[in-house]
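Only a single protein chain was left out; the remaining protein chains are all shown in position.
== subunit A ==
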Amino acid sequence: MSPSVALQEMIRAIRSARTQCEERGVIQRECAAIRAQFRQADNGGRSHNLAKLLYVHMLGYPAHFGQMECVRMIASPHYSEKRVGYLGAMMLLDEKQDASLLITNSIKNDLSHSNQYVQSLALCTLACMGSAEMCRDLAPEIDRLLRGTNSYIKKKAALCAVHIVRKVQDLGELFAPAARSLLSEKNHGVLYGAVVLITELCAWNPETLELFRKTVPDLVQIMKGLVISGYSPEHDVAGVSDPFLQVRILRLLRILGRNNEAASDAMNDLLAQVATNTDSTKTVGNAVLYETVLTVLDIKSESGLRILAVNILGRFLLNNDRNIRYIAMTCLQKIVGTDHNAVQRHRGTIVDCLKDQDASVKRRALELSLALVSASNIRSMMKELLLFLSSCPPDLRAEAGSGIFNAAERYAPSQRWHIDTILHVLTTAGGDMRDETVPNLIQLITNASELHCYTVHKLYRALLTDISQQPLVQVACWCIGEYGDLLLRGECQETEPVQVTEDDVLDALETVLQSHMSSPATRAFALTATMKLSTRITDNVDRIRSIVSIYGSCIDVELQQRAVEYNALFKKYDHMRAAVLERMPVIERNSPGHTNGVSVGEAVKEIQPAEVKQGLLQQNANQVCDLLDLLGGSEEPVQPSLAQSSTAPGMSVNTASTAGGDLLDLLGGLEPTPHAPAPTLTAYEKHGVTLTLSCEKQSDSGLTVTLTASNSTDSDISSFTLQAAVPKSVQLHMKAPSGDSLPARGTAKVTQMVVVNNPNKVKLKMRLRISYTRQGSAFQDTVQIDSFPEVSTAGH
């Protein structure tokens, strides 16, 4: 194998160039020389020139003028030129280039060449970059080669067929019979190719899958041969005979055994054998074990086998090799839903992995830990998770924080613990939390009426130490505003008493108001809190008046508006001030314990009254507009504040506007009421399967659609899945369905929530694809929903 001198010279010249500029100069010269030589009709050094060009291309320089040369060289009778020509084709041409079509004929000729190495070049190129048309043209050729006798070619043809099937799924039927017969080959290479081909065929076509289920015994036989039989030096890797083939066969068995009892039964023994006999000290062994575990967990295996699989994963978790631990956690994540108890046993190890240095491992450990939190281990898990939060990388913070909140919501052993936890999170990572944590926390606090004193003390102290975390500051301001009198009273059973004077409190609020770190929303909170204190404290009302009037000329429109309103409250409506600024009522909310998907929808509806207030506070333009609309589109600035403050029930506000009467009625409706059943629409009704949908509007652009499916036929339906598509500017988020089987005669239903966000207010349409299996055959149907039922804003 004499390397081309000219090529080596050129490479040396390029490498010795010291600067980018010098290198470019060398390359330009070389390219010019190459181009000149390409133009010359026939010379001996063609392959070397093309090789030079390919090197240049690899460095990143343009080389498209070599495409035609590639085509010419592929057609040349000389092997060396063909070899480089095909290499060039794979590197420079891809199916998007027009020149690729020109080589189709050459490939066709070479596929029937007498020399197998030429054939293999053609096969390789086709498998690497064959376009759909090329594949269609050459598929019969490939089939012919599959049925030939040359093992070397057969194995390549099989993989080429895989590529063809990926490009043009219909051609799968062409290759199915040939693939079947290939399974009886002895040559490992051909077997491997055959298994990959069958896997691919089964992936695209469920009927082919049925057909190949019959091959399960053969596959089991082959595996047994591999695992038990003697040592074959050719295929052995560190004591495992042909791990590549083993892994592939296991993967195929997984696909064949999924959802099929009979096939799964046939595999049980084999899987147990592989799991116990494979040596797991080296990576190869672990690779095979991993694939075995994946297969066991995916098919309908017996419980003993599943426990074995989970134990193997447990062993992986204790392995020193980080890769193995990562893999184990990925796998456990998949089964934590179904085999929850088994995974719980390994909770300790998983929590330890939270402290690992590697970011990928940390992420996996976080996801898994959040999934493992339950009522019994909540305290210890939370301690670990909070520790993790203080030291975790910034991109994981938001995820960790929201996970902690969800967990706390579901399993909080006591309200005080819950509040403490949330406060802890806010102090550590408040900046990364989502916006809805603030209203959620406020709602939680109002619910825990006996803890008001404790809470406000804690928050006050937190406020004194640090005012940079916006959510924390917002909650603290709100609480101080509401419960300032408790703070000033000074004593509290649950924390050490501290003397707080009115001046201290007002100082704290003023600091927040004036600090450059406070966002506009936070300032709004602080201003309102200051105002509320005017009724709770006795001495410094004048100070409050002066603070409020200063902001009457603030640049920020929201603050100015509030300040002006509050001033008005002082001047004209002083007699109403006490009533207006009364304590907020306790906000009803759904009991925790729902899955997050479901409760989000409902909890948001219930706290709508609070959200109306919070919406105003957080400058949520949408909700403010809603409210103003409710008030009849009145322009007067006095309206919103009265609306905000009159949520105190049973209060008669003598407003200056004629909309006052309407106001009360509307606000009466704002109190939490059991919401009217949302309008429903029957979206689909065929073959006994009925799908209804109901919509609830969450916000100006958000909508929650609940899809309910029921089955009125006499036979059960399984693997019921829904897929949805919406127009481009709309965002769609599907929550997990309640199940995937519909028993006969409508005894149980399946519901699935879909959250839709329509910021551009386009006409909402949804296309649903329904697929299910009934009596052993798969059904699929599509339905388009063009008109959604008119919905009213929740709580209205």
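Throughout what follows, a contact is a pair of C-beta atoms (placed from the backbone, for glycine too) under 8 Å apart; a residue touches a chain by one contact, two chains touch by 3 or more; residues count from 1.
Here is the rule we use: contacts and distances are computed from a predicted model.
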**Q.** Omitted chain (choose from "Hemoglobin, alpha embryonic 5", "Ubiquitin-like protein ATG12", "AP complex subunit sigma" or "Serine palmitoyltransferase 1") - UniProt protein name
**A.** "AP complex subunit sigma"
Q | Touching residue (missing chain; options A:K155, A:R180, A:H418 or A:K735) | A | A:K155
Q: Identify the residue among A:A36, A:I228 or A:A359 that touches the chain left out of the display.
A: A:A359
Q: Touching the absent chain in the whole complex: find that residue among A:Q8, A:N259 or A:S449.
A: A:Q8
Q: Check the options A:I327, A:L533 or A:L691 and report the residue that touches the missing chain.
A: A:I327
(Q) For subunit A, which positions touch the chain that isn't shown here? (A) 1-3, 8, 11, 15, 51, 54-55, 58-60, 78-81, 83-84, 87, 90, 94-96, 115, 117, 120, 123-124, 127-129, 131, 152, 155-156, 159-160, 162-163, 188-189, 192-193, 196, 234-235, 237, 242-245, 247, 251, 283-284, 286-287, 290-291, 294, 322-324, 326-327, 357-361
